[in-house]
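Of the protein chains in this complex, all but one are displayed in their positions.
Up next, chain A:
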């Protein structure tokens, strides 16, 4: 009896470190998964993870870039922050691409980096990198913990900042002496103190009124739906609003799924590789209502020709986005969902725009997306349609960057929100496959397909180990054209077919590669085989890699060449 009491006494007073406190704080924030990679400066944190291993899941990736893209995929699907832990120096610098990607695409991440001890910061100590300076321009905010007493407040603030307002990445740099400090007392009940940070969620009623009054006056109204609609979980409200007033909807690349693509009001994606109908609607409209899109240049084309006849209303949670690229007559700083709810109440009268809808339907019928099906091989567009069919259009689709990304956007008709993961703003090759892993971890029951290029896949394929180890049934489909396809396309079209360093003359045997990781692999190079084996491969209870050989010469069309306006699309019809 006595011995037992003594043991109990011992555990409850076992020394607790700054790192233990950090893990406790993460648990209090509801963190269930850590995407991490250890190293010298985070050894104390890993020791705390060891002690807490029954209460928190840590997933060891094989490269810090892979793990942070996985955290982005997780964040995109759940809306919860992806939590990343990396070591100082090279661990931290390996995270830089992912942090920038999350900043560009407004994804909530809380990234903990180890740092050398406070006593040697600034001395070029072993594995010291000035990650604060490096990440200042690529984070929503960053902190270096200066005292363990600040840790509870900083962690709370970091999660708050990452997930509220316009989401984004927050870096917390933790010196090693702080994570290893033995704590004597801990004050955890702290309040966040952010007087300079008060995101606006509720729209100004005057502006809502102004917009409501403009709607019935419009003859050619169009809605642009961006990722902001998805961040605010407002697809239902958006759909109700568009249907109530019968206003056609264009989505951005990152807004795919925010409005059902099969709705008669849907015009599809706008922009560089958008549909003719969507781009002509943006060009000809007299009222453009933008919900949560930041008027990126891939969407707008040459700004001189963007919505030149329109009154522009822009609903965005970030005031700095309004008027940044496009002059805006009705600025509305608000959460998309809150604004839509107000508009559903306020905007009573609908526009009379039957003719406009007819015209746009005519465009849709006359200039649909097209490709020439070549029976001698696999057309990549057809491949995407086949994937759509086999997955009932219900999979979570993550892509890498390049031609396959555009084809996935064009041909995997997204009817539901939160099914689409892609790197839009930074266009990061190597993003797709690890992002799919994060999505599969977030949504174990869903079919998750990673549609990747043969070049981009080779940038982060080491994470095959993770899907094997955890038996994550991600389906990897390599759209293998033996080329840096998007680069090859631009060289063919814009550089007079001077194909400079954009062909991959050697490739690994992807099937053997998969097998060497313990994963089922298959190579498909003709239509028949695809039709017969794709359903079975996709139904396989575990991860699969499919090396799908597609026609190299295929190009993404239609297209707006750089510098051109929305009305100057090329490749809108077969030649």
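Keep this in mind: a contact is a pair of C-beta atoms (placed from the backbone, for glycine too) under 8 Å apart; a residue touches a chain by one contact, two chains touch by 3 or more; residues count from 1.
Heads up, the rule we're going with is that contacts and distances are computed from a predicted model.
Asks: According to its UniProt entry, is the unseen chain "Cytochrome c oxidase subunit 2", "Sugar ABC transporter permease", "Fe-S cluster assembly ATP-binding protein" or "Acetolactate synthase small subunit"?
Replies: "Acetolactate synthase small subunit"
Asks: Have a look at A:331, A:351, A:402 or A:438 and name the one touching the chain we're not showing.
Replies: A:331
Asks: Could you tell me which of A:58, A:80 or A:141 touches the chain that is not displayed?
Replies: Among A:58, A:80 or A:141, only A:141 touches the chain that is not shown.
Asks: Of the listed residues A:319, A:518, A:542 or A:571, which contacts the missing chain in the full complex?
Replies: Touches the omitted chain: A:319.
Asks: For the chain that's not shown, point to the residue among A:54, A:184 or A:198 touching it.
Replies: Going through A:54, A:184 or A:198 one by one, A:198 is the residue touching the chain not shown.
Asks: Can you list, in ascending order, the chain A residues touching the missing chain?
Replies: 132-133, 136-137, 140-142, 144, 146, 161, 194-198, 318-320, 322-324, 327, 331, 333
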